[in-house]
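My structure is below; once you've seen it, I'll send some questions.
Note that this complex is displayed minus one protein chain, with the remaining chains in position.
Note that the chains take the letters A, B and C in the order they are written out, and that residue 1 is the start of every chain.
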């Protein structure tokens, strides 16, 4: 029997708290899960620093990847006898679903920003490069790995396949909303996925939703909206991310500073600092390694580096106020100056962070990261874009909401010796509203 | 106001998936949670290698410690106006609950066995030693830290206080059963804790259960029984633990071997190898550090060490069969000899592992680790030991169940060149029953 | 001890699937629950005919009333030490919460419409009339019953008390959303009530929400919106209600028709037909009695009455199409005429039913049924109306959505002998869109 058709003797299952069981029957999927590059995802948290806010959110990307695979498996199971659906794409969909996050590193968001990396690039590299994953995929058929990479990169010609793992209502989002809700314990993030799966229909190059399922989709969109503002953009999480970014910046800066010498050479970080990261080096840098270095760096001679690392490891986070730098340029410049005069480097200790989300978008060609809008399949068999049918979705459609916050270490400000400077800083900060505790 | 009575302005809550919210009002508790020694528990998984079997089980001891605190808080809330209860012990109970697992290191079970350590010893050290935790506790009142340590060590004179966190139905067990069930996703581990809390009564030096709550307690005991065999002693988890132990053994052996030299000196492990672990060194060794070394050791020249580390990191586990070494000494010796002749070191690759549990025990004085039995408070106000009233509990009471398994690397056996040796090994192994896949 | 302060020896609990436990400590509450007028609520379904759509929705108003009581109990528990809160009103709030639905009869909606009744009137009657409930309340203090009735009627002077059970985010709504979601099994209706309870603050004459809880309130508003359209206005439920109303109309009509004689005199219905319902008669008419008569009426000589009763009891419901009588007056008149010519009485068999909901409303004085809007308590201690702060709520605020449907018995149409008439009817109906199956 061809490898691509090989089935396990008995279906294997993974116990999953979100989908109850993840079912595996294909030998190919079984082998991919066992590959070292996939097992590595166990050492990378799905939600980075979110566990500093929601202590339950300690789940890994391994966890999530299995979930996305399982949802796609169920969707395809429903599609198998429908028109417009080509069941030859089945294994391709499953592989792409399982592997779509393969290139994520630890704390992806901060690492990507600081070191100008792109996890999607590494996903592709792992799939088409010299890896176990690649070997398994190429055993399916020569060129199969490339097809999997294309689906994940959204460039695969059959956009119906692409849309399963990358659209405004794809398996990726459906899994992470439910999973992140489960592990954080928040009451948002729930929607009737079973119903959504029942009303999904493959039509030409997209997956559409039978109009009878509109309310379930509304509920999903609202879940997403709530999760963004309640969980993903939680200011405490962002406070930890701010510190993390500043650590990376500082370490890179020190590395580039000729007269500074790390006590232990930061081997794993070298290529990140020099901007020339090989696949092998990238795969080695998981969350454990980052923690290892951050522990060591607490002992380094550079005060800023050691302070920031100590803060990160012991969760001594920055406090914050609402602060829009566009509108409050003067206060910002004044604070900057005051921090300097108090001997607190504002580059590292006075940080504006902004989050913004577009909860649902209709199609605006030419824009970056556009995703196909959700289409409802009406009783007369025509298609109608969701926001034209749903008041609620219409109300949030295309509206970007942005939230700006200013982060700073309250304890350092309290310790400023020059009472005038201290008073002035506090006056400006308090003038912006309440200073929020980072509980 | 005295520090011990200080209350936060507003009650703080942690969102908790198991207890919904963990409530903190005491400044002391708030400060303890923020202490580095407590934050360190974020980097130590509650269930060690269990996430290799149940991928959801990635939760930390930080997570569990907050849960135990919350349960004790609720118990005391119910107790506050009851006779026999001295509310002056309230803060002591809360601190002991929060800190009871403070001395756990990474993969405690294996580390303790291999390096002859005792996490309870370190819990005490952290509490009474030169730590942030100690400073906070001593601020409550001089000698308070010692009292907390005594409660955790079960030597505190008021055994009623001790029994809240250490009895056969204590807050510790009630939290971990529910929490581990939640994160693994198994359907065991649930019981009606709210009802148990309602029927708990402080009587002299113990917590007893109103007899109307007997069935809820039965259910709890059965949950515990099921969790042991379904989750805690799962053979796949044990397979990973077997490998982990063997890594530690090998590394220690190599360290003691004069002519072997690690490429990178295993700084964090030195004191473990020499058997002289200081508190500071102990606190530095969290799970990230262990992973860091295991990654490096894959590159070491010793084949056994690098193989075992590669297995552990990539989850290439040993397979197993049922095997009782007491009854099958001959087969064992024969296998040992055959492994040797095939060039596979049986010390590392042929491992018997036994698990046993005593689901419930009535009191047998003099035995190690005895815990007080559960007493029911009868309508006539007398006490009756649980197993005398419950058939189910009686049936499993005092009965130790042991399970023996033999672990070995199937892939290595398959690669044995000498076909006769290979055939003999397989014959013996298959003769013991089916070889179980480590899914 | 005064009756109003009497406490039960031990707190009693009711096991409740939604709130886990309902706690009762006051003797007064205990006695009210035991009163026959309250026990009668066991024989009245919370959701009338909804169980024809969602078979799990068989829960009674007894069930819901305990839930509302429990929520108010928890709110008050949180309020007890806050400024603006007068704990003397505690028992009043609990009684009003428990008894707020006391005057509901079977299938209230249809009965009230057909017989021009008002359940709020009967609630008051039961509380101030010659009943067990009244005796218990008056034992608390003379005039107490009247106060309870005033709270329920929203005329009590302390509007803070009123708002607990009657506002846009009151205990009534919070209970029924969760409870109806639980029993129907739909995935809507969930929100984080525990969080909402934590952020509720009594301020002068209303309950406001700390602004940090805004998202939880948004989620609650969305739950309500979803429940209305997915559950409460479900067309299948409305189809059953249409038939029920028509039964009541027909029975009244027959009663008023001199030459018709019921086989068994409809004793329980007499006063409803004559429009002069005494409290005693009202209390006797529970759902069982209605079912009893509907069973008998299947045997009556009037074909319309017996057909409609048979349909109701055996769930042979009408089918429906979208149909707006305002826009489609011609089709409506044509259908009416065609039904007549086919010998199908359109008064009973061609029914337009409209549902509409106002998911959230800001205050528009002078309008009927206005409810206070929800106010957020901002960090600066000012109040802000919810829809001014929340995009989502703003989007649905003050917008009434109406849905019109036309119901008819498809089986009767299929049986029309005159093929031309039949064809014309079907042509008009099909022209309006798909005819929906009543599954």
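Remarks
One rule holds in what follows: a residue touches a chain if its C-beta (ideal position, glycine included) is under 8 Å from a C-beta of that chain, and two chains touch if they have at least 3 such contacts.
Here the structure is a predicted model, which is why all the values come from computation and not from measurement.
Residue B:401 is the one among B:4, B:139, B:316 or B:401 that touches the chain missing from this view.
Among the residues C:56, C:143 or C:275, only C:56 touches the chain that is left out of the figure. Note on the undisplayed chain: of the listed residues C:286, C:331, C:347 or C:394, the one touching it is C:286. The chain omitted from view is touched by exactly one of B:230, B:314, B:328 or B:355, namely B:230.
Within the complete assembly, residues 13, 20-21, 194, 198 of chain A touch the chain that is not shown. Taking the complete complex into account, residues 12, 14-18, 20, 34, 36, 39, 42-43, 51, 54-56, 58-60, 62-63, 66, 182-186, 284, 286-292, 295, 313-316, 439 of chain C touch the chain not shown.
If you put the missing chain back, the residues of chain B touching it would be 186-188, 190-192, 195, 215, 218-219, 222, 225-226, 229-230, 379-380, 391-392, 394-396, 399, 401, 433-434.
Quick note on the criterion: only the chains that are shown with their structure count from here on.
Mostly identical positions are employed by chain A and chain B in their mutual contact, as over half of the interface residue numbers are shared between these two copies.
Closest to the protein's overall CA centre, chain by chain, comes A.
Work out the mean CA point of chain A and of chain C, and you get 44 Å between them.
Note: centroid distance chain B to chain C, computed from Cα atoms, is 52 Å. For chain A, residues that reach two or more other chains under the stated contact definition are 186.
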